[in-house]
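The complex appears here without one of its protein chains, the remainder shown in place.
Letters A and B mark the chains in the order given here, with residues in each chain numbered from 1 onward.
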Amino acid sequence: MAPLTAFVLAMALPAVASAFGQDFYVGFASRILIMAMLATSLNLLVGLGGMVSLGHAAFFGAGAYVVGILATEWRGVGNYALLAWPLAMALSAALALIIGAISLRTRGVYFIMITLAFAQMLFYVALSLKAYGGDDGMSLSQRSSLPGLDLAIDSHFYYVVLALSAAVFMLYQRLCAARFGRVLLGIKDNEARMESLGYPVYRYKLAAFVIAGAVAGLAGALMANQNSYVSPNMMHWEQSGVALVMVILGGLGNIWGGLAGAAAFLIIEEALSAFTKHWAIGVGAILLAVVFFAPRGIAGLWTAKR
Amino acid sequence: MNLLEIRGMVKRFGGLAATDGVDLDVRQGEIHAVIGPNGAGKTTLIGQVCGTLAPDAGRILFAGVDATRLAPHQRAELGLARSYQITSLFPNFSVIDNVALAVQARSGSSFRFWQPVADERQLADAAQDILDRVGLGDLGQRTAAALSHGEHRQLEMALALATRPRLLLLDEPMAGMGGEESAHMVKLIEDLRGDYSVLLVEHDMDAVFRLADRISVLVAGRIIATGSVAEIRADAEVRLAYLGEDEA
Partner (left out) sequence: MSGVLLIEQCLNGIQFGLMLFLLAAGLTLVFGIMDLINLAHGSLYMIGAYLAATLTQATGSFLLGLPLAVIATAVIGMVLEVSVLRHLYRRDHLSQMLATFALIMIANEATRAIWGVQSLTLNVPEALSGSVAVLPGVTYPAYRLLIIAVGVLVAMLLYVLVTRTRMGMLVRAGASNREMATAMGTDIRRLFTLVFGIGAALCALAGAMLGPLLAVQVGMGENILILAFVVVVIGGIGSIRGAFVGALLVGVVDTFGRAFIPSTLRAFAPPSVADAAGPSLAAISIYLLMVMVLFWKPQGLFPSRG
């Protein structure tokens, strides 16, 4: 029941934060949840299917650009969340289908590098979109609109993010336990054997890649709203690296790995930056410690204790 | 009736022909052994039957279907299952989940994203039946990596059986086994007779002579003789090429 307790606490957050006059934390929590969605989608690839992608931010950025471009090109209607967000997912899924179809013909290190290469290509495409800010990126004049809610209010937006991320975590959990998840785990453990048992391995991997891409696209669409800003840096390889770091930090293949990793990374960053402007050194040192002392990640530590 | 027909199978590595025009038939219901000295092309032949190696020439008919260009998973769907000479399992899965994963492969689509596998009792039940059959019935909850070598070989066999194959390709099932384990495995294969057609590639001559309905002898990439155990024992050419002069 721990997830339910956590969900109830998360529901109460905006009220508590505003009671203490700390409204900043509502936006901060939204950012954590959005990054957790991105990390969870990557965990589906890396933790479940053993596909180490260093280009996952491409789909995150693509989702963000869909929101940004629709809002500029099609004032009013282009702002509808119910139009823009599904479109963001669809475009990211389509890109994942193309990129995955080619990349999944390679394995191991070559897969890492080829996903990186595709993400860099999209990064440079975004850089060349002078009409949409080029390398400066573009500011959004307002958040997407949803009937019945005012997403410009941080707490409203937070509740939407909370609901969507809860849905993503639930989807991930169901996937893990369902046939599809077993197949992915099997592929991670012994791909050749899966093939000889009669599983069309490539198709399963591609399906996972597309699902992960779509979820990353949704996270990107939400992040564009959260920051009211879209830039090519959302697709930069370091962003992919951060997502990967969050997954490993949180716990590979663990249902809560994405959330734990995103929360830990952003909270550490926030906490250290209160003390020193050179907080990145501290974050780096903590990550090194995790590699050497907690190889199964934070969620792994917690599961081990129980 | 022939379940498997191999005609003129060739595979070259560089200039060297590992299989050089192999013709081989496996009849429905028989245990057909392939023997041959090291380097005769047995491993290559297995790769070509399973589809992990593309042939340079030749044809494979499996259950009346031209399987020459099919991918490994497509051949498995037609009913071809294999065991590996070097154990190939899912080390991080429990023993029963290993088998359940194999059962799942042949029981409908696995593009199911929502319903937990744990709810599908029939997968676990079928897996338990097979574990009982190979003698691992009590070890279902162990992690596969924790089994002994002999148990690994039994689990390897269980995985192959779990896909309900029409043809079982066993790649040296006795490899690395002690006398007792070996005898157990022979008994296990003996029990398969009638239920499955088996293509057995094996070094252990005693086992082959005891199990096989027919034997094919592979030497330097070609089948030099095919016949019953008695015929192969009597064949002068086989004795010269393979069984060694001292036995002749």
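Of note:
Convention: contacts are C-beta pairs under 8 Å (C-beta built on N, C-alpha and C of every residue); 3 or more make two chains touch, one makes a residue touch a chain.
Quick caveat: nothing in here was measured; it's all calculated off a predicted structure.
The chain not displayed here makes contact, within the full complex, with A.
Residue-wise, the contact with the chain that is not shown comes from A:280, picked out of A:9, A:167 or A:280. Only one of A:249, A:263 or A:299 touches the absent chain when the whole complex is considered: A:249.
Residues 46, 52, 54, 102, 105-106, 108-110, 112-114, 116-118, 120-121, 124-125, 127-130, 134, 237-238, 241, 244-245, 248-249, 252, 278-281, 283-288, 290-292, 295 of chain A touch the missing chain (whole complex, contact as defined above).
Quick note on the criterion: only the chains that are shown with their structure count from here on.
Centroid to centroid, with C-alpha atoms defining each point, chain A and chain B lie 44 Å apart. Interface residues of chain A, counted against chain B in their complex, comprise 171, 174-175, 177-183, 185-186, 189-190, 192-201, 204, 207. By the touch criterion given at the top, residues 50, 52, 71-74, 76-77, 81-82, 84, 88-93, 97, 100-102, 104-106, 109-118, 120, 159, 163 of chain B touch chain A in their complex.
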